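Pasting in a structure now, in structure tokens, and then I'll have a few things to ask.
Note that one protein chain of the assembly has been removed; the remaining protein chains are unaltered in position.
Showing chain A:
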Amino acid sequence: MPGAIYAEGLVKTFGDVKALDGVDLDVPQGTVLGLLGPNGAGKTTAVRCLTTLLRPDRGRAVVAGFDVLEHPNEVRRSIGLSGQFAAVDEYLTGRENLQMVGRLYQMRAGAAKARAAELLDRFDLADAADRTAKTYSGGMRRRLDLAAALVVSPPVMFMDEPTTGLDPRNRQLLWEVIKRLVSGGTTLLLTTQYLEEADHLAHDIAVVDHGRVIARGTSDELKARTGGERVEVVVHEREHITVAREVLSGFGKGETTVEQHTRKLTVPVTGGAKLLAEVIRELDSRGIEIDDIGLRRPTLDDVFLSLTGHVAEAKAEESEAEGQGQAEGQGQAEGQSEKETVR
């Protein structure tokens, strides 16, 4: 039995660009699929095909039990879409926006009104309910957009890069909302450029590049594919690199790599924390001073790199564009992967 979102061999071509090149997806009811990939990988095109906004050239898609091409209106009744660009009318108030969407979901006027008030409350927009959306901050707009997608409590939700461009605090807020949503049984397909976000929210991850799904699995499965844990050491003196390398190779399950300029050595290992302690003792007994040492599991960044041969480009662009806020977000991300190491 196909899942709440099911796609088979989706192909979509724009001119000579193949935006989708045979995408298969299967999202069981009540789960979250993270569609992960850089800009231009085809994530948005896939969402547009699944939400009836775009006709695929080839392939089949079934959402909430309805064929997307044959019964688009039934699909529309069962889905909520929250887009990359906050699609709210900036000259309407938050309340008017939600009421309008409710009416267009074919709710009665009274029901649309009550639902709008309830959502404004839930998304912490009650104070701003009667101001035009033009006066809202980016985070408020995004919340309003998400509220608009939830007007009928749809069983299936699509979110196209819900947190792109948000500051860390607002991203955290939105994550909470999404988690609550999913715990209520909603099936969610989420696209993101943030590896950390997919790691955090999604049960399953499909990595997309050049219009194809190049890998899928749980976050742990994908990480395992990239190889297990590894020890990273930064030595204090450049002269110590050779000796340290010798030591690490003694413990390692593979080749030790060395970054000369950062004095960083990395070696794949098995044995966890116990092994780490041994490495530290051994280095110490040889009189090697170390600046940093840690046991690292691969991040999704590593997964992406090993799968595609290039880093998730979007990330570099983003952090350039957003400067400080983004840098903080990244710091947080690392903090989290650090915690995982300890576990």
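One rule holds in what follows: a residue touches a chain if its C-beta (ideal position, glycine included) is under 8 Å from a C-beta of that chain, and two chains touch if they have at least 3 such contacts; residues count from 1.
The rule is short, and it goes like this: contacts and distances are computed from a predicted model.
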- Item | Hidden chain of the complex, named as in its UniProt record, picked from "GntR family transcriptional regulator", "Transport permease protein", "Acyl-CoA dehydrogenase domain protein" or "DsbE family thiol:disulfide interchange protein" | "Transport permease protein"
- Out of A:R55, A:R169, A:R238 or A:K253, which touches the unshown chain? A:R55
- Task: From the listed residues A:D57, A:D89 or A:E282, report the one that touches the chain absent from this view.
- Result: A:D89
- Message: Considering the complete complex, identify which of A:L25, A:A64 or A:V152 is in touch with the unshown chain.
- Response: A:V152
- Among the options A:L20, A:L35 or A:I79, which residue touches the chain absent from this view? A:I79
- Where does chain A touch the missing chain, residue by residue? 48, 51-55, 73-74, 76-77, 79, 81, 83-92, 96, 100-108, 111, 114-115, 118, 132, 148, 151-153, 180-181, 184-186
